[in-house]
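Would you mind keeping the following structure in view while I ask a few things?
All protein chains but one are shown at their positions in the complex.
Order of writing sets the labels: A, B and C. Residues in every chain begin at 1.
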């Protein structure tokens, strides 16, 4: 299932003194996601570098503000995304012994996903499900049923260990808790940041991917976005790896607008919750349906 | 300065039921570290895979215990290490804007190094030093002066945020705190695990590297090992990435012996604390002295 | 229901240097609990003071070791306990507006019972029960069903905020979590330490009391003791207030034996779980049944 999305964002910053920003707003460009066209405009002109880091497909921007006091970064792109559907019952349970080595780093705890401290709880709640896909569906159900989405209820320091008890958060927190539970169950899981079709209100979105049956399947415990309506920006162990903006210096975000819409002529069929019980969605290479 | 070390370890495990182990006991093999010869013996014979992961030079072993009840893994190698000395005063301060992109992931907080929560303390204590090398030397001094090495005082869950207040720990905890402080000061820092010459009692050792002036310089806040007497096994954001053993299943370590000695005919000159105030040591590629 | 218990304990300490101990091993003496006879023996003879603190009925011992190297404290007493049964359905829900002022301090968070951080979780899980007695029964059920009793799994620093996620603990941890949930629901709750009839293995026990319908009802989330087989030693906000031993100096507990048995001629009828669903037990003044 291939869909073309038009994504865009505009970030405006106030700069107190010369600082460096690392932004992660470009969609990834890979076998499952083709950048048809894109445009980046930065006002005023400053030194900018686009780069990726070995072992990741995230496309970072490094900006030096110099002495500018206000900075506007506008990105727009047209992106073809190839979603793949996978029948849950055909997904093989895969042991760590069989797992592709590239997934192994995502088994370990990270800053915001202290899977090592959630182990017993994860096994108590989700250990009973045989199939790893069912395990992750149960995790998503649990988070969605027990954590309330409350804007402003958490900070940049909030981690899965907090969220599991405090029971409020935003998309980032829901993702971190999902990741932590998966890893606690020996299912590799990673953070997914992206543009999200029909997200209300429009914003950057975060959810997570679990490595099941040899693929990275997308899950969104907030249920605010369509998993087959996401344009991938970044991956990482958690938000520390895939922050929209990492600021070194003193810079304040003034305004931010984000948009994600279907390209003209595209037809969209969302996947319902029932369908997602039986079928997983991936945005990576695999058999096209 | 090139030195040949003979390193070895023997790990014995009791296996309760079929499990998977991921070990990280092989020295890295790269431009600064040459494996002259090595030998791995696993008793009884089981399925073993050696692998590395993109973006890392760590050499992992994946073992499936099958139904074996006892497992012995013995590694021995001869390794040539090229240490490089760098005059502190010639080390350029490097901004994030100039920094090699490969170092950037080591700016972000990780499971055991919550640099985001130590920021103000780090700047208060170490912000006054202009030169980044002096900053890290001050960090090492502070940790060594304020944290006591107490075997058994911490657990696998202990993180830099705990250690900074509890003031006890083992080499792993000293390393985590050093890393966290560096990152809080926008100095990339990573975990270093290795064999350590003359470490008493012999054991695997952990310390850290800070990315300064375009190189990874080694620091050991415990001062229990010689920084020019280390054979690198693993790097990572913290111990989660470079654990000697990650166990999936139920396996208990029965005995562990570790050894690191000079090869016959080698002469060793340790670097004193005064020398390290003015000169940093790296175990990566660079101008040989 | 009045029962006579013979309780005793013997504590042996090794003293490294002159220290002070505050012990809380004497049963309380009040309207519901009569000390028929008791005996305290301390070997060798040292300076001892027995005292209570205003606002509490705990009977503390303050001991100065002086230069003694070994200390043995033996307590034995015969205690008549008057348990009162209260029909759950007759227990009035009582608002904070009506509550006796003496219970108010037990509404607030304490060291090991961070009720302020468990608020949302408590209301989500237990808010649906109208009657406060049913709320606490549900809390006890939840803790008993979700937390495993694992000797040695926690330390003196472990608090309810940890236990709620880590899901293991000993009686102290079960009590702290029960207290924290109650307070989060605006039900005053306090720590209860005591001798426990038929506890296996024999030890000091901890559980908790919730202030419902104008009385302090006893609950034991471990279900290891009979709530009508407890002899009260201490109350407090949490274990910080009612520790068996608080040590100032360097003293190590060498051995500890605890015993609690029925006095000759007494007949005991334990209360089953079903009965406790409908009837609460208090060890304070109230209508005798």
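By definition in this document, a residue touches a chain if its C-beta (ideal position, glycine included) is under 8 Å from a C-beta of that chain, and two chains touch if they have at least 3 such contacts.
No experiment lies behind these values; they were computed from the predicted model shown.
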Inset, instruction - Taking the whole complex into account, name the chains on display that the unshown chain touches. - result: B, C
Inset, instruction - Tell me which residue among C:12, C:72, C:93 or C:186 touches the hidden chain in the full complex. - result: C:186
Inset, instruction - Touching the absent chain in the whole complex: find that residue among C:86, C:117 or C:167. - result: C:117
Legend entry - Residue among C:41, C:96, C:253 or C:269 that touches the chain left out of view: C:96
Inset, instruction - May I ask which residue of C:35, C:138, C:240 or C:256 touches the chain that does not appear here? - result: C:240
Inset, instruction - For the chain that got dropped from the picture, name the residues of chain B it touches. - result: 117-118, 120-121, 124, 146, 148, 161, 164-168
Legend entry - chain C residues that touch the omitted chain in the full complex: 20, 22, 47, 51-56, 60, 62, 64, 95-97, 101-102, 104-105, 107-111, 113-114, 116-117, 156-157, 186, 237, 240-241, 246, 248
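By our rule, only the chains that are shown with their structure count from here on.
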Legend entry - Arrangement of touching chains [line / ring / star / complete / other]: line
Inset, instruction - Please decide if copies chain A and chain C contact each other with the same set of residue positions, more than half shared, or with different positions, and reply same or different. - result: same
Legend entry - Rotational angle, Cα trace of chain A fitted to chain B, multiple of 5°: 180
Legend entry - For chain A paired with chain C, centre-to-centre distance based on mean C-alpha positions, whole Å: 47
Inset, instruction - Report the inter-chain centroid distance for chain A and chain B in whole angstrom, where each centroid is the mean of the CA atoms. - result: 31
Inset, instruction - Quick one: which residues in chain C touch 2 or more of the other chains? - result: none
